[in-house]
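There's a structure below that I have some questions on.
Omission of a single protein chain aside, the complex is shown with its protein chains in their original locations.
Moving on, here comes chain A:
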Amino acid sequence: MNCLTKEFAKLTFRCGQYPFSKILGGVRYKIRYVEKPQIGNGKSFRRIVHYPTDYTVKPLNVTNLGGRDPKSGRLVVKGIGGGIKHKYHWIDWKRVGPSEGPPQVERVIKIIKDGCRTAFVALVAYEDKLKYILATENMKAGDLIRTSCYIPRIPVRPNEGDAYPLGALPVGTQVHCVEMYPGMGGNLIHAAGTYATIVRKAPDNHVVITMPSKREFSLPATCMCTVGRLSNVEHSSTPIGSAQKNRELGNRPRSGLWQRKKGIHGRKLRKPPPLRTIKALEKDNTETIVLTCDRPFVKTLYTQFRY
């Protein structure tokens, strides 16, 4: 029987260029190598948001991923799945104001609870435009907020929700939504109730802030940030309440095991790492080519019969 199978495997039907011999081999035990993405590079495996080309305040449709990589379809992150589907409020991360002259004034229309993030979202209107920003602790409908990119010699006296460059603010100000590189859009400190504090000026036109994790970052003084502490302060001290509620939030059941070494049950008390100076990295534009190889490297008996 075995010999007969091997003889069959040798047989090939040729139709144009395509040999059909491969089909006769064992498909069941064939392994296809699939490359999975590295986690922790700022890519979310919870949902994809379907962004339109132009900015809009219309809540956007999402596709929930359940921890899967959308390209390969393989599970990448465990513990995500299910939950209530929320529409996504597209936040305008870039607060751009005039670089000289009086600041741009905007009015808060409404504070909205967003299902896709922990902090609340504020709907803001100015001229004939609407946009969402992250709401601060005491922000309410009707508030006027200012935005300016000008760095004066004497620090400004800011109100909550105003956006200024880091260099324009006095030492000790609480800020959030801080840009990492000038013009990038605020990408540090988004979680409910968090804030960073401006600690001191640093040489080379940099400003040092302490992050919520007590780490110190030195950022360029032209990086924009929003003043104040983020809304929904009680979020971190509010228990989820029940396992079912956690499922509604889109998290799958945990094992419940005490995992000492993983770092998820608290960090070791160590000296904080040294000051990290953020500098724009040079972009590596060199192209990476992927070489393919269709045939097996070694001719073994097995491959001889199959190919």
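Everything below uses one rule, namely that a residue touches a chain if its C-beta (ideal position, glycine included) is under 8 Å from a C-beta of that chain, and two chains touch if they have at least 3 such contacts; residues count from 1.
By our rule, contacts and distances are computed from a predicted model.
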Name the omitted chain as UniProt records it, choosing among "RING-type E3 ubiquitin transferase", "Large ribosomal subunit protein mL37", "Guanine nucleotide exchange protein smcr8a" or "WD repeat domain 41".
"Large ribosomal subunit protein mL37"
Selected from A:I39, A:I84, A:A243 or A:I264 as touching the chain missing from the view:
A:I84
Of the residues A:V76, A:V96, A:A125 or A:I151, I need the one that contacts the missing chain.
A:A125
For chain A, residues in touch with the removed chain:
33, 56-59, 84, 87, 104-107, 109-110, 112, 123, 125-130, 144, 248, 286-293, 296-298, 300, 303
